[in-house]
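All protein chains but one are shown in place.
Moving on, here comes chain A:
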């Protein structure tokens, strides 16, 4: 048997062993055994002296070829075994991806707060300032300065929690109209304000009445403010809050502190105007009260109604929330059952 044949045998035998090995340890042993200094290839090459000088380089080249082939096979096998080991390890780490994720603590803004913030943000984007008033108010500001003298019928509609004859829990956010009119420096431009807050009425709490609820008051007074501006503003608010596919209608109403007074209705979003229980079969839902600031209100706050005029409007976040989400009991808002509160995620 020639050296070449011996080497070929060794290669055949080595490749077979590599092929058959099942773990990295075995592969290492094969590497040491086959390619080491005392390995069979070196051993075969000792027989070089017995062959012709011309044959020697050819055999040497072939021996190198065998060595390289074995090396490559070992590396390939090692990589394959390592990959298999990693695959097995990862397979053992497999989780049930359908198990629920770990809970993360996350609170929610109150649904009424969400509506207040939404309205406030809308008006702030239109250049309004936010004026927050006191909840314990002087009677003068809550009534007299709003053109509601004693014995005015509208005072009956707002049964009041008095503290003393001159101090009360405010029944509306409108006192901020008078307070801001008195404070505003008209030489710096018109007054544009929005005033959210809690108000109180002497009512027995039931599904539709609450002795505490919220209002948002808005007012713009300047030299060139028109009823058309009011109409545009109310349409903007109603559509921003309820969607621009709904129609807005204005109809005459009555508030002592505005003249003309209007109410803004939107198409009933439940029946789209066809008539249903929510809209009492009218197809319309009342969402805002508004009007042109009554000259008496301006006068009482030291603003000349000949020179200045403007509009005011008010809306009820509680009522908005009830309409928007179909909440049928206003007490839900103040009992703070977390199952109720957490229903209103803040997508708006």
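The criterion applied here is as follows: a residue touches a chain if its C-beta (ideal position, glycine included) is under 8 Å from a C-beta of that chain, and two chains touch if they have at least 3 such contacts; residues count from 1.
One rule holds for everything that comes next: contacts and distances are computed from a predicted model.
Think of the chain that is not pictured: of "sn-glycerol-3-phosphate transport system permease protein UgpE", "FAD/NAD(P)-binding oxidoreductase", "Phenylalanine--tRNA ligase beta subunit" or "C-type cytochrome", UniProt labels it "Phenylalanine--tRNA ligase beta subunit". Summary of contacts with the chain left out: across A:47, A:189 or A:243, the touching residue is A:189.
Here the missing chain is touched by one residue of A:52, A:98 or A:335, and it is A:335. Summarising the interface, chain A meets the missing chain with residues 99-100, 102-110, 112-113, 117, 120, 123-130, 132, 134-138, 151, 153-154, 156, 161-164, 166-167, 169, 188-190, 192, 198, 200, 202-205, 211-212, 220, 222, 224-229, 231-233, 235-236, 249-254, 259-263, 280-282, 284, 292, 294-295, 309, 333-339, 341-342.
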